[in-house]
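A short write-up of the structure that comes next.
For this view, one protein chain was removed and the others were kept in their places.
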Amino acid sequence: MKSYDIVIVGGGPAGLAAAVAAKKAGNDSILILERDHELGGILNQCIHNGFGLHTFKEELTGPEYASRFIDQVKELQIDYKLNTMVMDIAADKTVTAMNREDGMFQIPAKAVILAMGCRERPRGALNIPGYRPAGIYSAGTAQRLVNIEGFMPGKEIVILGSGDIGLIMARRMTFEGAKVQCVAELMPYSGGLKRNIVQCLDDYGIPLLLSHTVVDIKGKERVEGVTIAEVDERSKPVPGTEKFYSCDTLMLSTGLIPENELSRSAGVDMNPVTNGPFVNESFETSIEGVFACGNVLHVHDLVDYVSEEAAKAGEHAAAYVKAGREAASAEEIRVKATGGARYTVPTTVSLDRLGDLLTVRFRVGAVYKDAFVSVYLDGERVTHQKKRIIAPGEMEQVILKKEQLTAHTGLKEITVTVETE
Amino acid sequence: MYDIIIIGAGVTGAAVARELSRYDARICVLEREEDVCCGTSKANSAIVHAGFDAAEGSLMARFNVRGNELMEDLAKDLDIPFRRNGSLVVCIHKEELDGLQELYDRGVKNGVPDLRILSKEELLEMEPNLSDNAEGALYAPTGGIICPFKLNIALAENAFVNGVEFRFNTRAEHLSRDEEGLWHIRTNNGEYVTRYVVNAAGLYADFFHNMVSEKKIHITPRRGDYCILDKETGDLVDKTIFPQPSKMGKGILVAPTIHGNLFVGPTAIDIDDKEGTATTAEGIAQLIEKGGMYVKDLPIRKVITSFAGLRAHEDGHEFILGEVEDAPHFIDCAGIESPGLTSCPAIGEYIGGMLRDKMNLTEKKDWKGTRKDVISTEGLSLEERNKLIRENPAFGTIICRCESVTEGEILDAIHRPLGARSLDGVKRRTRAGMGRCQAGFCSPRVMEILQRELNLPMEEITKTGGKSNMVFYRTKEEGGHTA
Partner (left out) sequence: MEKRELTCIGCPMGCLVTVEMENGEILNVTGNTCKIGDTYARKEVTNPTRIVTSTVMIEGSDFTRLPVKTASDIPKSSIFAVMEVINHAHAKAPVKIGDVVIKDVAGTGVDVVATRNIA
């Protein structure tokens, strides 16, 4: 097997953008390993529009967005292998992968970019009681069946969870002639984007039941219906509020989990909040030369941000291969989330390696109205930005100038928080 | 006309079928589901019990101990995973310690080897993640864990290869005996005539028994809810952790599975519906509470799936094995609840021997008691994998990423004798879909392989036979234009 400087695990939006950026940064020895039969990842099945407004200043569908990057990968003659599953990443950056043609093979890489994306939380993890018939699909699995393979997994549908994929699928199934009974959401707010609630539910009169969950599944062979109940503020079903909805399909859109089995076995330190690796300003994990980007790092709402972060990861991986790790002269600055902010990416910053700007992305744990996103440098507030709404479904960011950080001599900690005043 | 018809292709029916396959006889197994291992056999604790729990002198005790003895060689012959991980009955109250001695004594009388009572210190050294409240335990090193699917499938497959016929989707509905003493079994797929009937119908064994006998029996479905936890929790305990047994059964266990997951269960809830395999919120809550009493920090957030199985609890809480007094040539294997899985090799041996003697059956010369399981790529070295991939490139494609199951394994599961015809059939033979994503990733891929290999339209691919179809129609085609 040919050896490569940079091995990228995953040929979805993150892997593609990382590859393109690494190549443009001057590295000519890049390999993308993709388990599906084509590049593009989950974007191929996201045939709806709404991608790329930030990156391309136009609204693209998922496959169109993916093709912009796939075209670049091909033009730049970056190597990739399809139908190839990465089986292991060792701490020394040896990547073990497998496919039909090459068999199982190992590549000793100088840098590895983790871009495996995420998976959907299954029914089992939700402990929904009831039978276990056919007709319980995660929304993404149903999306693949409908959009790529052209099969209808159901005709009468209840969706649990108002994540974006669930909302998109509500409209998609309606277009294909199915009846979507309702979308039930455990939380008092939706995890999906506003535009999707408007365009996928409101437009078609599909009710969104906030603070509701599925408490029983009926049907031994195929789903025959579900019972939905209201939940209290501790998310416990309220007795007496149960209502039966006839349906042949229950679709779940109840959250995404970064797919970090390979990262864990490589020994990468993981952030328990994001279920993704801890990274520094260069998107480098706790293992030198192993970078992470996209949904494997933290679940994004917008693919534009994935591409942007991945490009940085790609650039830094190329720089790492070229020069080895740039030794940081000063101590690393910690980036901490407090208050309403649940986590930050990155969690450490080295000023030596930082470009002109530091973008810190985070999510909040509850809905805030007319609140402030604040940044403190060792206790001194430097940002106090008013926001009409901050919601858990949408990723937030603050951008700090490098001068701001260097001006603060001996800076040890950057704190990101949400304040009500 | 058959010599013997076995009703039910669960683990008992399959074990009896395999034993009988040694002899020259025309044998058929009738199974209402589309595959073997679709009832109680697929949803239980998967424990090979040591045998200290069953009442002294009972059939349960006898068959448990004998079954445990036979299991090791059987597992080797059938090439299925089995491990004697040992069982611990743990006390969390000092006053329960007397109960341990009682269990120990009973176990010794039942013939269970190597039993020991452990002090708190010995216990915590053996299982450091047990609750600090643990006061002592009965240790049974012969206790084991097995894959119930693979056991059931392997027994049936081996019986089939040795000439036993299987009729799936064939539900026995009515039994009658004619003047010549032959049994007529009416099914949804026509009538079957046979000299002998073996009633291995699990939860429905009372239905068939009572149809032919005046001495009625009564089976209650006793539901057991289970939670299966992610493999990353599989080493929380090494031994099977039992609480003190009660009159409802062996209690809620915390144990590793043979495949490296952890499970908590079962509850024991008597219900009326023999099809009532729905879990309930109360049942799952009970598991979380009780399981948490015996181990420290039970990582219940790592649950990947929950399910419920039904035990065939006969009122007398005893196996009913043998020819029914007032129904000649009708052989019961009824009331097979725990330790039924453990006992199945012994039940097979016993019923097989009984029918051999009664029917003067002669042994086949070419009987082959061994088989090879679906090739597993788990744990293969790079060289071994590459050899396999060179022979068959399908072993180079991962279909189930959570359990690392290749297309080659799935093809094997489909094309072998009594092969898989549904997603669950593939799952039980290969583990594809049993991992942490619960088939989210692999189900469309397995569906595609099934439809290609079985040459069926996608609309006919099911999760588990019957009306469990996965998709309804193609988009843009019939039904899709109503919008």
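Each chain carries a letter (A and B) given by its place in the written order, and its residues are counted from 1.
Definition applied: a contact is a pair of C-beta atoms (placed from the backbone, for glycine too) under 8 Å apart; a residue touches a chain by one contact, two chains touch by 3 or more.
Computed from a prediction, not measured in an experiment: that's the story for all the values here.
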>> One chain is left out of this view; which of A:36, A:394 or A:419 touches it in the full complex?
In response: A:394
> Out of A:25, A:76 or A:302, which touches the unshown chain?
Replying inline: A:302
> Which residue from A:95, A:134, A:193 or A:215 sits in contact with the chain not drawn here?
Replying inline: A:193
> Considering the entire assembly, which residues of subunit A contact the chain that has been omitted?
Replying inline: 44, 47-50, 53, 59, 61, 63-64, 67, 146-150, 172, 175-176, 193-195, 197-199, 203, 301-302, 388-389, 394
> Considering the entire assembly, which residues of subunit B contact the chain that has been omitted?
Replying inline: 474-476, 480-481, 483
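The rule is short, and it goes like this: only the chains that are shown with their structure count from here on.
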>> For a test of understanding, state which residues of subunit B touch subunit A in their complex under the given definition.
In response: 227-228, 275, 277-281, 283-284, 303-307, 382, 385-386, 389-390, 393-394, 396-398, 401, 404, 436-441, 443-444, 448, 458-459, 462-476, 479-483
> For subunit A, which residues are in contact with subunit B within the complex?
Replying inline: 35, 83, 85, 87, 96, 98-104, 106, 119-120, 122-125, 127, 129-134, 138, 140-141, 144-146, 149-155, 174-177, 215-218, 220-222, 237, 248
